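I have a structure here, written as structure tokens, and I will follow up with some questions on it.
Omission of a single protein chain aside, the complex is shown with its protein chains in their original locations.
Labels for the chains are A and B, by order of writing; each one numbers its residues from 1.
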Amino acid sequence: MDDGRIMARLEELGEELPPPPQAIASYVPVVRFGSMAFVSGQVALVDGAPLHPGTLGVDVTVEEGAAAARRAALQALSALRGELGTFDQLRRILKLSVFVASVQDFEAHPQVANGASDFLIEVLGEEGRHARAAVGTASLPLRSSVELEMIVELEPSPSS
Amino acid sequence: MDDGRIMARLEELGEELPPPPQAIASYVPVVRFGSMAFVSGQVALVDGAPLHPGTLGVDVTVEEGAAAARRAALQALSALRGELGTFDQLRRILKLSVFVASVQDFEAHPQVANGASDFLIEVLGEEGRHARAAVGTASLPLRSSVELEMIVELEPSPSS
Partner (left out) sequence: MDDGRIMARLEELGEELPPPPQAIASYVPVVRFGSMAFVSGQVALVDGAPLHPGTLGVDVTVEEGAAAARRAALQALSALRGELGTFDQLRRILKLSVFVASVQDFEAHPQVANGASDFLIEVLGEEGRHARAAVGTASLPLRSSVELEMIVELEPSPSS
């Protein structure tokens, strides 16, 4: 895909890529493997603080959860561009796992996850379309309401 | 694998493939990537309604959970055949993730997940044997008791 086009599209959508996450201790934000890349789990942060922390069904609405999912997807894109230096090598999104901190009788996980899925289509078009699983969790790091994990396809690297 | 043989085997087992899930909004039921395919998370549905909804340890028994897992596996096969048009290109099941809506002291996740694993072996034989993780979740879409995610190996496509 074209880096300039994606950056322009993000600007159109009123989004700015946050700084890419740094490698923390023993794990890294992105691992490349041939023409796949695994992006580590992202929780929604704004200036280092969780966006809409808490639990769906208690103190976070579906709209807030969807906004957190969208933000986590933006961060996943940032992690990827931080690793690759550009979006030029990104071919498409393959798979999202969306974890939603929620109580036992919550059932709107898909609507929350759509915050991420819809955003990736808005930014990347057809290449943003992916397989997905959305499930509930008891809790997430930093009391985040949403965590997102992404697998993408890259252009084959010349050396591999 | 042989499409006719698998369809006959399903019939022997008294199972009929449900209609494949439709692409919903921004995500798709199946994504192919070389000789892998990612099948989106499936919750057990019969005629559009959840099969055995609820929570293990509260209002769903292990046997009902296993039946929901089996049903979700059947739907994952249907999603795959809907995408490929036939089972002929299916080589084997690589990996299942089974999410079980359950309370804190529930511990029989493997028995629930076996509903899916045993079924895949019954239908596909040795090619149905897979790596697996089974974990508990606070809640699932539509109050489903089980969600199943599948990665499979396909015959290499002629063009890739």
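Note that in this section contacts are C-beta pairs under 8 Å (C-beta built on N, C-alpha and C of every residue); 3 or more make two chains touch, one makes a residue touch a chain.
These numbers come from a predicted model, not from an experiment.
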item	value
Chain not shown: contacting residue from B:26, B:42, B:78 or B:117	B:117
Residues of chain A in contact with the chain not shown	24-31, 33-34, 38-41, 55, 58, 97, 99, 101, 103, 137-143, 147, 149
In chain B, positions touching the absent partner	35-36, 57, 94-97, 101-110, 114, 117-118, 120-121, 128-138, 151, 153
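Please note the rule applied: only the chains that are shown with their structure count from here on.
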item	value
Angle (degrees, nearest 5) of the CA superposition of chain A onto chain B	120
Between chain A and chain B, centroid-to-centroid distance (C-alpha), Å	25
